[in-house]
Each structure stands twice: as C-alpha cells, then as structure tokens.
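Complex shown without one protein chain; remaining protein chains in place.
For clarity, chains are labelled A and B in written order, and residue numbers in each chain start from 1.
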Amino acid sequence: MKRIAEFLLRRRGGSGWHWTDIVTWVWLVGGLLIMFGPALWLVGSSFKSPAQLAEFPPTLLPYVSQQATVEGYDKPLTLYDVTLENGEKRRLAEIRRIGIVAQMVDPENPGEVIKVNIQNRTPAREVGFATENYTEPFLHFDFLLYLRNSVFVTLMATLITLVTNSMAAFALSKYQFRGRSLVMLLILATLMVPLSVILVPLYSVISAMGLFNSLWGVILPTVATPTGVFLLRQYMLTIPDELLDAARMDKASEWQIYWRIVLPLTAPALAVLAIFSVVWRWNDFLWPLIVLSRKELYTLQVGLNTYAGELNVQWHFILAMTVVTMIPVVLVFIFLQRFITAGIAGSGLK
Amino acid sequence: MGRITLSDICKSFGAVHVLHGIDLDIAEGELVVFVGPSGCGKSTLLRLIAGLEKPTSGKIEINGNDVTRVNAADRGLAMVFQSYALYPHMSVRQNMAFGLENAHLPKSEIADRIAEASRMLEIGDYLDRRPGQLSGGQRQRVAIGRAIVRNPTAFLLDEPLSNLDAELRVSMRAELASLHARLKTTMIYVTHDQIEAMTLADRIVVLRKGRIEQVDTPLNLFNRPANLFVAGFIGAPAMNFIAARSDGAGNGGTAFRYLDDGRVELPVTEPLSNGAGATLGIRPQHLRLAGNSDPASFHATVTLVEALGAETVVHTQVAGGEKMLAVLPGQAELERGETIALTFDPANLHAFGENGMRLAGI
C-alpha cells in the first residue's frame, strides 16, 4: 500500500510539493477514473440481473439474490433478512407478497407462516454474475450470426487491404513509369473524400453490382485505403534498391521480388496496417448500416444499434452484447498498444 | 568463357548523357578495374553490363553473343554490391541459395556449392545467421560467396570494399586478388580508390565524364599516362604540373623552357612550333634536393613539411606562385620558409601538348 502511495505521490525533483505535481496527480487519477471508469461500469453492469439494473441507487458490484428450496413449495423462494417485531433478526423465505405485507417462512421450519412488513426486510444476496445476460443473446438472438459476419468482414477486408495496398505501394515506390505522379495525386485526392461524402453514388454503384445486402458490399469500398498505400510506400522507400537489383541478378522475377524480398521486409509496416485495418473494419458503422438491410447480414455494430433501439428496456442484454463487441478491440489494445502508439506517433494514422 | 565486348555504348537518363560511345574489350579471365572520379559513369557502365540498365545505343556481347536486350537474370553474371545488398530476412545460407533456387538447381547441387563457397571464404561458422548479426567484413564475404555459388561467366563488383574500415580493406583486397588468381574468372571491378585499382587490376579503365580516357596496365598508366587527366588522377600524391614552352629542336629532341630560367631537352618527336605551349609533369617522388652541380634545378620556398618518418612530404612554392610537392626519401631537415633547390632526372619528366595529350616520343 505504501509503495502504491509512493508511486502515485511521486513528485518532481523529489523534494517539496510544486503546484504542478498536484495538477499532474489530479489529472492522472481523474483521467484513470474517467477513461476506464465508464467501461468498467459497463462490464460490471452487464452482469447484473434486470431487477438489479432497475435499482436506484445502483450498487457497485453485481449481486444475485439468494434463493432456497423449501419443503412444500415447488419453486425456489427468495431469501430475505428480516427484523421481527421483537427485534430478532432472521433469514426467511418469501412465499408471496400482499400489499406491504409479505408472507414468509423459515426454511428450517416450513410449517409456520410469518407476516412481515416489507419495510422490515432486505433481500439476502451475495456477489454473483448474471451470466444469462451473455448466454441468452447467443442462444436466442442472431447475435452469433452478427459476430460471424463481423469477423468475416474484418478478416476479409484486412486481407484484401494488405494485399492490394502493398502491391500498389510496391509499384509506386520501386518503379519509374509514366503517370506515376498522376496515380499518387489521385490517391492523395481521396484522402479528402471520406466515405460520408460519396454515400449516395457509392450506394448506387453497390446496388448496380448486386452487392446490396451482401457482406462484399461492405468490404470492397473500404479496402483501397489511401492511408494504407501511403504508409506502406513510405516504408518501402527505405528498402534499398540495390537489394532488388541483387535479386534480379539472382534470377528473381518481379513477382518474386515483391513476394519474397519486399513483402517480408515490410512486415513491421504491414503489422501496423493490419492492426489498424482490423480496428477500423470491426468498428465500421455507417456504411454497413446503409448496405445491409437484411437482419441476418448485420455486423455486430449494426446489430447492436438495432437491439439498442428495439430492446430499449432490456439493458441487461444490450450491456452484455456491448461488452462482447468491445472484447476484440480491448485485446488488440492490451497486446498491440505499442505498435499502435508507434504507428500514430509516426504517421498520424487513425 | 567470359569475354565481354562493348561497342559504342551510349546511355542517357532523359536529357542527361552519362556515357558517350564506350568501346571496350575485356578478355577472358581478366580483372579489369573501372576507375574515375565520382560521376564519371563507371557504376552506370557496370550496371549496363549487368543488365540492370539498358543502353540507349550500342552493343554488349558476352562470349560473342549479343546480350544488349537480354535481362540481367539471363546474362549469367553475378554482382557484388557496394552495400552488399544481402537479404536481411534470410540467413546466410538462404541468401546464397536464393539465386540457385530461382535457377531451379537440384537441392544437393545447391548444398554442394554453398559448402564449397563457404569453405573457400571461411564463412561456414555463420551460415545460419542473418546478415544483421554479422560484422562488416563477414557480410562482405557472404556477398562474395553469394556471387561465387552462381558459377558466373563474370563477376561484377561495385565498390565492394568502400564500406570497410582501412585495415579490413587492405586484407580483403589481398583476398580478392588471390580469389581471382584461384577462380580465373573474368572480373570487372569498379572503384574510385586508385590504390585498389593499381593493386588489383590486370588492366585499368580510366573514365571521365562518360568517356574512356585510357585503358592500360597499372604500371603503363603510371609510367606513360596518355593525357593530363590520367597523369593527374593516377598516382598519389598527384603529379606536379609546370607550364612550359618549346624552345626549338635540340640534339635528338625538343627543348622546353619552364619557370623563369629552367631549360630541359626531351626526346619529343612530335614537331612543335617554336614557343608553343606545353605542360611538363613530374611526380613528387621523382623530385630530390639538388646538389650544386645539378644542372636542371630550380628554387622553391618551403611552405609545409610533413615528416612521415620513412619519407618527408614537402609542400613548396616556386617562382610565379605555383605549388610544387616533393616526396623526399628518409627524414629531410627542412624548415618552413627555407628556400631549397630541387632537381629531377629528365627521364622522369612527362610532357603534354596544348591539347592535353601526351607528346609523342617520350
């Protein structure tokens, strides 16, 4: 504990408190709460039962109320801690409630029915997880289907992005040909045209090609990313041309040069692009929302948004599905954060 | 096998003309060095021979076959690059095998060739390492090994030693020489270092501004440079030049006047009009301190003395302000500002006409 306190309270220079030390401390701790807090709250809430979610004030941790099977009753009964009129505290099971009076019974002694004012009892419960929030959507909704669609879109789009972008970057970095600067200019120009600007004509192109309501209609428009081509080209420019000449002397064809020399050497940049592409495509929302109108084709993001509209009161499902949607990105964050931050600091990629 | 003939090769990149009509015949088994100042076109010429560039006009033949339009891969040549150009993601063994696999050689044959080359170059200990884990000298050996396993018609080496430190360069130079003696394969070697050129070459090709200035054996280049450029380029420190005028025919040659009162007779057979301009050249090593009796001496003021122990390099200024360098054997006791008399053996003089070409007869 002392160590943690020392760590958190570490000051500049080590002697005396400067006002900037206080600001730093407040900012970092505040940042920790504000940045992580909402996600943690989401995860915590996603394990609460519907009844508990409706409670106000909310509890920090998820609880499940305890139940007991009592002789003579078919269903398990919910347990309560009761303060009796004589001041005695007991744990009783509720049979039924009429107005403000609950009929209760002692599980040890099922014969006697005790009437209790409901103000004199609190539910007996312990920390527990309502895992059915997770299992239900998988079993009864199309959630699994959405998950599969999202995985398919993400993997395919990333794969095609890597292949086509790296091929184009190879041509643009290692060959002199007429029209090269024109191609560069065209690609550069599209940096200015995000998808949201060409929604209408793109939609008609997709429809004309029969890709409306097809996952390929989601995938294809996203793969020719100018950012990817630029990132890879910048990296390939650092590969010495002598290496390519050496390969040519070694009887390698141009395709082999690309495949066996340039591509392996571009691996670090490819990794960065792959990570970003996965995050981009996993998170895409507007375009899939437009292209996909059949429910069984929805990606997670679209499906989740639709659920949030339809199941407006069933927050327990929505929260659990949100957590599942978040998981891949959180995994990427935990394991590949270093690549991402380096990629952003190096090229302003997002 | 390994005769390379270039006829009237021209190369331009857009409006920039890099090579102008190169003619050259390289005999089988010869080690030819292309030397010249940077930008002279020596590397471009090598890349043309390699097939990495195509000439604008002219013809390249290997063993009598016209290969001008043949791709690099199909010319049967191997190249060692300045940066070595080893594939960083492949082990040493894979680096050497890559070209052989592309030629679809059987696996056993590939293994045999790698084993032989690694024995020859003593790189067997690090066959499974990547280039990044090797020292500069080791990488150099691997680059040569990668060329050797190909059993090429000829080796092309593009400034292969320029990335090594001085000491390593001397030892690798010797190894390359012995390698050539052993393999007896044609080698074309590009360098800007004339010591490398002098020590390695059977013949040296001196290039300047895309033209061949002279092709000859190292010693012939040194002893009988064909023009002022070659005379100044070959030999270190560079040759001293003195402006001179012809002073009529003497007995068996032409007399020249130089500096204020110098006069020397040289066996120049080329007819020169009286008073025609010329340039005399004398190597610093051929100057010595003059005794009283020496006739052809001149006076110079010492501006700097560099005592190297085995020899002394004396920077001087002669009448008219021209600088003159002398390399004297041993340790000469001279001081700055001192006026000394220098002399030479007229047989060591070089003479060039007004057009810069060597005068006939000497």
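Here is the rule we go by: contacts are C-beta pairs under 8 Å (C-beta built on N, C-alpha and C of every residue); 3 or more make two chains touch, one makes a residue touch a chain.
In the analysis below, contacts and distances are computed from a predicted model.
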What name does the UniProt record list for the absent chain among "Serine palmitoyltransferase", "Sugar ABC transporter permease", "Glycine--tRNA ligase beta subunit" or "Dihydroorotase"?
"Sugar ABC transporter permease"
Contacts of the unshown chain among the visible ones are A
Hidden partner chain, touching residue among A:L84, A:L199 or A:L237:
A:L199
Given A:A51, A:L84, A:V113 or A:V163, the residue that touches the chain left out of view is A:V163
Taking the entire complex into account, which one of A:Q103, A:S214 or A:N305 touches the absent chain?
A:N305
Residues from chain A at the interface with the omitted partner, ascending
7, 10, 12, 20, 23-24, 27-28, 31-32, 34-36, 38-39, 41-42, 45, 54, 56-58, 163-165, 167-168, 170-172, 175, 177, 180, 183, 186-188, 190-194, 196-205, 207-208, 220-221, 223-224, 229, 253-256, 258-259, 279, 282-283, 285-286, 289-290, 301, 304-305, 308, 315, 318-319, 322, 325-326, 329-330, 332-333, 337-338, 340-341, 344-346, 348, 350
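Going forward, only the chains that are shown with their structure count from here on.
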Using mean C-alpha positions as chain centres, tell me how far chain A is from chain B in Å, no decimals.
66
Interfacial residue positions of chain B with respect to chain A in the complex
47, 50-52, 71-74, 77-79, 81-83, 85-89, 98-99, 102-103, 146, 150
Residues of chain A that touch chain B when the two form their complex
240, 242-243, 245-253, 256, 260-261, 264-265, 267
